[in-house]
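Of the protein chains in this complex, all but one are displayed in their positions.
What follows is subunit A.
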Amino acid sequence: MDADLLELDAGGASKDGSQSQGVYIYRPADKIKSSGERPTKRRKVARTNLPKAANFRPFVSLLNGDEVAKSIELRYRTYQKFWAAQEAKIKGILDDVDSEVLTNVLSFVRSTSPQTYDGCIPAALVTVGSNVSSLGRLLSRLNGQLTTTGEGGVIALESGDAPNLKTTLKNIIRFGITNTEGNEGYQSFVTDREGPRVLGYDLDLLADYVKRKEVKKLVLAFRDSEAFDPGILADLLSLLSSWLDRIPLTLIFGISTSVELFEGRLPRSTVALLRGRYFEIHEASNCVDRIYGRIQAEQDGKFWLGRNITGVLFEKPSDSFQTPEAFSRTVKYAYMSHFFANPLSVLLADDAATTIQHDKVCEALRNLPSFRRYCEDTLEEGCAEQVRKLLKDDAFLLEQSAQWVKSGQQKMRDIFKCVDMVQRALKKFNIVKKTSISDLSIRALAGELQTSASYEDVLRAIKTLDSDQMKLFAMMLPDTLTASSDFAQIQADFGALLQVYQGTEPLKSGYDKQHSVVATTVVQQRVKLSKAKVKLPKENAEFTKIIDRFHALLEACLEETLVRPNDLVLHEIFLLDMRNPLKEVFSPRPRFAVERALSSPFDYLISSPESSTVKVSAHQPAAAILYQLYLESGSLVNVHDLWQAFYAVFESEQGNGCDERTAMALFYRALSDLKALGMMKSSRKKVDHVSKTAWMGL
């Protein structure tokens, strides 16, 4: 494998020559020639970026390519800043989530030894459920802790590393040594030994390593223990247990199902070798919710994900398992796409005003749908002068839009504060068992929180608060509400009332159940139930009044705060609410794409309009014709008839001018395509028949 040969091959590789090679290092065939062929668009991109090749900037010029480098860079920097902040938050949550388990496992590893367990191998059984990535995080952090203190290290095995006992042992030894010594260290370790040369799977190597490095704890982790072959696992464990006096091993098993099932798969004799404890890692969904809450509801937020994106984010975990990492990457992609593709996102930067090109940005601003709507509304109100100014005066527009963005951001923050309050209230008053911030957020982002059941529940619950709860609740309120003078007034009255009140029982409002009695009277031989309020003590009556006022104030405040984010002016800048790039990119439907390409090829091949109307015609690509004929057939397809039908399509449209052999060559190509796509396979049922293996739309 010498580099020269590779280079030589690759260098001479034209479009044809390279295709026969399995793998090669790419070298452009001919720089000058091919750059002449480049379309102008791409050349421009390349040119704007090349002068700064040293400090690589991945964004492209937007606004029809007229965006200046400075503004592009600002956009990129803003993105980096925003995402770095969010990433730090996510990392904090992830660290926090497992920290408890980590300390437990760590103390388990440190405290146990074969001696304390009567010669059994200490084993930690960690159930991870669907939260598979958490074990990896746990192990790497454990490894970090152990290596920094010099106690030892973690050897993480996956089922793929254990095809047979020899390879497994070899891998264990290699992982163990390279973990601290590096690859070269391992090589030298194997070769520079006194005495007879040992093979790679001899545990003597590991024992030697343990002795030389004075390793106290060596953790061997089976990441997906269910996937290991039980036979190999049993052999391995019995072998390891006999080395236990020389290698201080602790085992960690990652278990996705349950401990009982795992135990059931192992022979008794093997189970008898182990002794240990059981740890549990929490489900991922909890973690995902927390991450979302942190990212969106945090009070320093400047950019939000809209209702549709939130929908996509939470649709996915309900369809399939998803790790918190994958979740945060999806969020990251949303951020990326906003700053990559929206030239106006530059306005989110702190020093935007100085760097942007005024004319271009203003033109873009005036094209925003929300701006247009605003203008129309203003016109209807009769403020034509204002609209004219906005349309004519760039400076005014910029100033105005900076304000709009600020106020819009503030409104978003307020919305999330309300969401937060509602959620906490729901939790506090035990109204519903499970509330997630994501559900409420979706409603709030759609502007529907006011009409939701949980919202009404909260308002109803407020009426029945007693004075202690009221005090607590007042703490949770968003400061938009607490800042108002009405609230201060209520608060003052409430305080005064409490001071006067001497009773030990907290004050109850008139809406409390205790204060209404049901009277039963018999009127004309019918039972009549009547609810009546008990006469309230004076303080309670006062309190009821306060509650009433408070309730009205809160309702009005929420009503005002919970606007539809998509109604805010210039929301396009600080709110990303497009379902599509995200959904397509993370939940692709390749099967649908292939089916669509074949069944209606003109969705992709933009062509003259008249050909797209005909269902099956010779004007379509051959594979598409064949696919459509194939769709019409039953589960067993006669290739001869298929060919006849295929040929007939050509024959009928091209008359005698069509060459049968060419048509057949096309037929061959189409047939091999369908085979490669896994849509048909040869059948033994009848001669020259193939069986159909894909049904469209399933």
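Here is the rule we use: a contact is a pair of C-beta atoms (placed from the backbone, for glycine too) under 8 Å apart; a residue touches a chain by one contact, two chains touch by 3 or more; residues count from 1.
Note that contacts and distances are computed from a predicted model.
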Hidden chain of the complex, named as in its UniProt record, picked from "MIF4G domain-containing protein", "Ribosome assembly protein 3", "Origin recognition complex subunit 2" or "pantothenate kinase": "Origin recognition complex subunit 2"
Identified contact with the non-displayed chain, of A:Leu125, A:Val154, A:Leu365 or A:Leu671: A:Leu671
Which residue of A:Tyr24, A:Phe108, A:Phe396 or A:Phe429 touches the chain not shown here: A:Tyr24
From A:Glu73, A:Glu280, A:Glu325 or A:Glu555, residue that would touch the chain that is not displayed: A:Glu325
Of A:Ala85, A:Ala207, A:Met336 or A:Leu553, the residue in touch with the unshown chain: A:Met336
Contacting the left-out chain in the complete assembly, out of A:Ala349, A:Ala446 or A:Leu629: A:Leu629
Residues of subunit A in contact with the chain not shown: 1, 3, 6, 15, 18-28, 31, 34-35, 39, 41-42, 45-46, 49-51, 53-54, 56, 58-60, 130, 132-133, 158, 160-161, 163, 167, 171, 174, 178, 182-184, 224, 320-323, 325-326, 329, 332-333, 336, 340, 584-586, 588, 590-591, 593-595, 597-598, 601, 604-607, 615-616, 619, 621, 623, 628-629, 632-641, 643-645, 647-649, 651-652, 659, 661-662, 664-666, 668-669, 671-673, 675-678, 680-682, 684-690, 692, 694-698
